[in-house]
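Take this structure first; my questions come after.
Of the protein chains in this complex, one is absent; all others appear in place.
Going in written order, the chains are labelled A, B and C, and every chain counts its residues from 1.
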Amino acid sequence: MKNTTYIEAITSALYEEMERDESVFMIGEDIGLYGGVFKATKGLQKRFGEERVIDSPISEAYIVGGCVGAAMVGMRPVPEIQFADFITPSMDQIIQQAAKIRYRSGGQWTCPMTVRVCCGGEVGGGLYHSQINEQWFFSQPGLIVVMPSTPYDAKGLLKSAIRGEDPVIYFEHKRLYRSVKEEIPEDDFTVPIGKAAIRREGKDITVVAYGLMCHKSMEAANILEKEGVTVELIDMRSLLPWDREMIFESVKKTSRAVLVQENTKTGGVMAEVSASITEEIFDYLDAPVTRVCGLDVPMLPFAPPLEHYFLPNAEKIVRAVRKVLEY
Amino acid sequence: MKNTTYIEAITSALYEEMERDESVFMIGEDIGLYGGVFKATKGLQKRFGEERVIDSPISEAYIVGGCVGAAMVGMRPVPEIQFADFITPSMDQIIQQAAKIRYRSGGQWTCPMTVRVCCGGEVGGGLYHSQINEQWFFSQPGLIVVMPSTPYDAKGLLKSAIRGEDPVIYFEHKRLYRSVKEEIPEDDFTVPIGKAAIRREGKDITVVAYGLMCHKSMEAANILEKEGVTVELIDMRSLLPWDREMIFESVKKTSRAVLVQENTKTGGVMAEVSASITEEIFDYLDAPVTRVCGLDVPMLPFAPPLEHYFLPNAEKIVRAVRKVLEY
Amino acid sequence: MAANQTVAKPSLKQIGLSEDTLWGLYYYLMKTRLLDERFRKMFRQGRYAGTYFSAVGQEACTVGAVYGLRDEDIIGPSHREIGAAVTKGIPIKEMVAQVFARSTSVDKGKTHPCHYGSRAKGVINPASTVAGQTVVATGCAMAFKIQKKDNIAVAFFGEGATARGGWHEALNYAGIHKLPILFVCQNNLWAESVPARLQGAIEKFSDRAKAYGFPGVTIDGNDVVEVHKTAQEAIKRARAGEGPTFIECMTYRWYGHSEIDPADYRSQEELDTWKKKDPIPRHEKLLTDLGILTPQKREALVEEIDQEIDEAVKFAEESKYAEPEEAYRDVYSENFPVRRDEY
Partner (left out) sequence: MAANQTVAKPSLKQIGLSEDTLWGLYYYLMKTRLLDERFRKMFRQGRYAGTYFSAVGQEACTVGAVYGLRDEDIIGPSHREIGAAVTKGIPIKEMVAQVFARSTSVDKGKTHPCHYGSRAKGVINPASTVAGQTVVATGCAMAFKIQKKDNIAVAFFGEGATARGGWHEALNYAGIHKLPILFVCQNNLWAESVPARLQGAIEKFSDRAKAYGFPGVTIDGNDVVEVHKTAQEAIKRARAGEGPTFIECMTYRWYGHSEIDPADYRSQEELDTWKKKDPIPRHEKLLTDLGILTPQKREALVEEIDQEIDEAVKFAEESKYAEPEEAYRDVYSENFPVRRDEY
C-alpha cells in the first residue's frame, strides 16, 4: 500500500497503462515537458517520448477528433482537455464522432478512448476555470462518463477506462488533486465502471453524490451523526451508466434521499436520479427526493463570497437532510 | 385571421420583424437566394438584401459567435443552424459567449440574439438530421430556450425572442413545418416567453410535452377520452425558463403526471420536470411521475422501423397513462 | 522488347501509367457512374427513404485518388464519396443495402443513405458534420505515424468544408507533424446553394495548404489520369514520411445537392459547360486512342456492372429492415447493456 494523492493516482495510472500497452498514448496542451498545468502528466514525456505524450496545439476539436481516428485504427488514446470549460470546442467530435462511430458503423469501428477532463470549482477559478459540464455527456448514449472522488477510484477507474472498448469522459476534480490522500495498493487493480460505492452505511436517509460533493456530503454526515442521524452515503463514481440498483436499494431501505450536485441545478445529473427514483420506487418514499445543487446561474462566479454562495457545502446538505427527515 | 402552416408562421414572423426593426438581420447556410433548405427564409433576401440575409460559409462557430458580437453592438441577429445536429461546432459560442456575456460583464453588454435551430425526428432524417439536443441549452443559465408546437406559437414566440434582450435558442420542429396549420391573426401579436399553454383541460391526469410530442399527446388524449379518461395536456413551449406554476397547479389538481419527450430519456428536460414536481408538490402525487421518452440510444436510427421504435407515439403515451391511472 | 510496340507504347509511356491502371481507373469510373445513376433512378421511383447525394460528374476525383490504395489505408469520406467507396472495394451489395437501410447493410439501417463505410476496406462510416471525417482521418494518420506503419489516410471534402474550424485544426496538426495523409478537396463550385466565393476569399483553395506548411496543388478533377498521378506522387511522399499534400480537384456536380434540390441557383450555361467536361468520355477517348477500349469492351463492361448492380439491388430489396430491437445494439461494447425503456 502507498499513501497517494488523487493526482498521483492519476499519474501512476497513466504511467502504468503506458508501460503495459504501447497502443496507449496521450495528447493535450502542455502535457509534455511541462507535465500539465496541474502536473498530472509529470515525467511521462520524458519516459515515453514525444510521440506518445504529445504537446498539441490549441486545438480541442483536433485533440478529441484526432483521437477518435487513432482509436479506430488500433490505438488507445488518452486525450486531455485542460479545463472542462474548454471542452466546448470539441463537442462535435465527442457527440457526433466518438459517441456514435460504433453505432453508425453497426459495430465495425470502435472508439476505445479516454478523454481526461480537469474540472470543478472551489479553487477560485471563476466562470471559465470551474466548469464541469458533465450533464451534456451524461445525456449522450454511446459515451461512458465517470468522476472519481478518491485516489483509489481515480486510479482504478482510469485504468478501466483506458482498457475498455468504449469512449469515456473521465472527469477529474481539480479541487481533489492534492486535498485527498489515501493508502492504495501498489499492485495493479481496476474499479469497474457502472458501479457506485457506499462510503458510509446508514439507515435514516440516503445521500447520493459524486466528485467533490462526496466529501461535502461526508462532512455533512459527520455533523448529522452527532445529532443521531445515520446517513447512507453513496458515491456514484460512474454517471453513465449509473448504478441504479445500488441507489434504489439504499433508498428502499432509508425511504429518503438527498442528492448533491456541484453543478447548476436545472437539468443536471441529479434530476435524472431523482426522476428515476420516483419512477421506479415511488412507494418506498416517505419524503420528496430533494436536491442540493449549485445555483441556477453560470457556473461559477469568481469572488470568494460568490463562489462560496454558489456551491453546495456541508451546511446546506445538513439543512436539506434535516428538512427531509422532518417531512 | 389567416390559415397558416408552422413554417409560414416562422417566415412571416421573420419578415415582419425585419420590416419593423432594421437591426434585425439573418445569417445562415443557404438561407439567401435558396431560401433555406426547408424554405423558411424564402423571399427574404430578395426583399431585404444580401447584407441583412447573409449566406454564410459552413462555419457554425462563426455564425453564432459573430452574431454575439453583432448583438453586442446594437444588432438583433437571427442566426440559423441548418440542423440541430450541426449545433455542436457552435457550442463554445453559445455556452461560453452568448450565455455569459451579460453575466461576465456585470450587465454592461447584452446579447439579444435568436438562434433558430431546425430540429427533430419522424422525418426519416437518421442519426444526423433528427437531433434536438435541447437539454444542453436547457441546463445553461443565461440562455432562453423555446420550442413551439403550433403556428400561433411559432410566430408569437419568434417575435418575442427577436424583440427580447436575451439570447434565445429557438427550436423549430421540422416535422411540424407543413403538417400543422391553423388560423392565426394577421395583426401583430407575441407569445410571452416562460408561459406554458393548456391545450386541453382534463381532471384525471396531467400530460406535459413540447414540440412534436404535443401532437402525439393530443392523439393519445383523444384515444383516452373514448375510455372516459380526461387528460389535461400542457404544452411547455418555453423550456428555459419553464412554467413551473402552471404545471404544478395542474398536477395538484390531477395528482398524476406523464411527461413526454422526443429526445433520449436519460438526462433530458423531463427529468428536471419530474424531479421538480417531486420536490415541490410531493404530497399531491397519487402515482409516480412517469416519463415517455426516446430510447437511450443515439437519436435516432434511420430505418423506418427503427425510427418508429425510437420515438414516443400516441400508443406508448396511452399505455403509460393507463398504467399511471391504474397505480 | 521495344520495336513491336511502337504504335501504343509511346503514348502509354508519355502518360506514365500502365495499361492495367488505365483500365482499372476506367472500370471504377464506370462502376461509380452506373451505380450512382441507378441510385438516383431508384430514389425517384421511391424505392428507398431519406435522400440521395449524387456525385455524377465528379467521379474522376475519387476514383483517381483512391485507385491503388491498400485495404489498410484509411479513407475519411464526406457525403459525396460514392466513388471512393466503390474504388476502395466496398462490395456493391453492401452499398445498396446501406442506401436501402436494410438489415443486410453493415450499419443495419442506422445511418442515412450515402454514408458508406467499411472497416474491412478502410473506409470510415461518415457522420454528417461537414469536414468531420477530415479530422478523424487525420487522427488515423497520427496513429500510423506512432505505430511506425507506412499506411496513409486520404480525407475527402468539398470546398465548402474548408470554411470549418475542425478542418483547419486537422490540417494544421497534419502539417506540424508531417502526417501521412492526403487532403483531397472536390471543388465543385457549390456548397448546396452557396458559391465557392462565399466560402473563402481565395482563388485556389489549395493555396490554403501554405498556411499549414505543406504543398497544395489545384488540378483538373475531371481528368482521372491527372488526379491519379498527382495522388500517387502525394501518396509516395506520405508513405515516405514527407508529410501531407493538399490536392484540389476542380470538378462539378451535375445534379442537385441532394435529389430533392432542383439546383436552380446555377445557370444552365454553367451546367452545360461542365457536362461537356464529363470525365468518362474523356477517359474513354484516351483508352480508345491507346487501343485499350473498344465499343465491344465497353458494352461488356457496362453489362457486367449492371448485372452486379441488379443483383445487389435484388439482394437489398429482398432484405428485411432490421427488427426494432436492433436500435439497442452497438451503442456500447458488450460490457455495457443499454437501459431499456418501458413503453
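By definition in this document, contacts are C-beta pairs under 8 Å (C-beta built on N, C-alpha and C of every residue); 3 or more make two chains touch, one makes a residue touch a chain.
Because the structure is a prediction, the values reported are computed rather than measured.
> Over the full complex, note down every shown chain the hidden chain is touching.
A, B, C
> Would you mind spotting which of A:Gly43, A:Pro57 or A:Pro192 touches the chain that isn't drawn?
Answering carefully, the residue with contact to the hidden chain is A:Pro57.
> Return the single residue from B:Ser56, B:Thr264 or B:Asn313 that touches the missing chain.
B:Ser56
> Using the document's definition of touch, tell me which of B:Ile31, B:Leu44 or B:Val68 contacts the absent chain.
Candidates B:Ile31, B:Leu44 or B:Val68; residue touching the omitted chain: B:Val68.
> For the chain left out of this view, which of B:Gln82, B:Gln96 or B:Thr114 touches it?
Counting the whole complex, the residue in contact with the absent chain is B:Gln96.
> So which bits of chain B touch the chain we can't see?
Against the missing chain, chain B presents residues 25, 51-52, 56-57, 59, 61-62, 65-75, 77, 89, 92-93, 96-97, 100-110, 141-142, 144, 164-166, 193-194, 241, 244.
> Hey, which chain A residues sit against the chain that's not shown?
29-30, 32-34, 37, 55-61, 83, 85-86, 88-89, 124-129, 265-266, 292-293, 295-298, 301-306, 308-310, 312, 316-317, 319-320
> Which residue numbers on chain C touch the omitted chain?
Interface residues of chain C facing the absent chain: 163-169, 172, 175-176, 178, 197-202, 207-208, 210-214.
As a convention for this text, only the chains that are shown with their structure count from here on.
> Going by average Cα coordinates, which chain is farthest removed from chain B?
C
> Where the CA atoms of chain B average out and where those of chain C average out, how many Å apart are those spots?
That gives a centre separation of 37 Å.
> Between chain A and chain B, tell me the centre distance in angstrom, where each centre is the average of that chain's C-alpha atoms.
Distance between chain centres, rounded to whole Å: 30 Å.
> For chain C, give me the residues that contact two or more of the other chains.
108, 110-111, 127-129, 165-166, 331, 338-339
> Please list all residues of chain B that touch 2 or more other chains.
61, 85, 88-89, 127-128, 266, 295-298, 301
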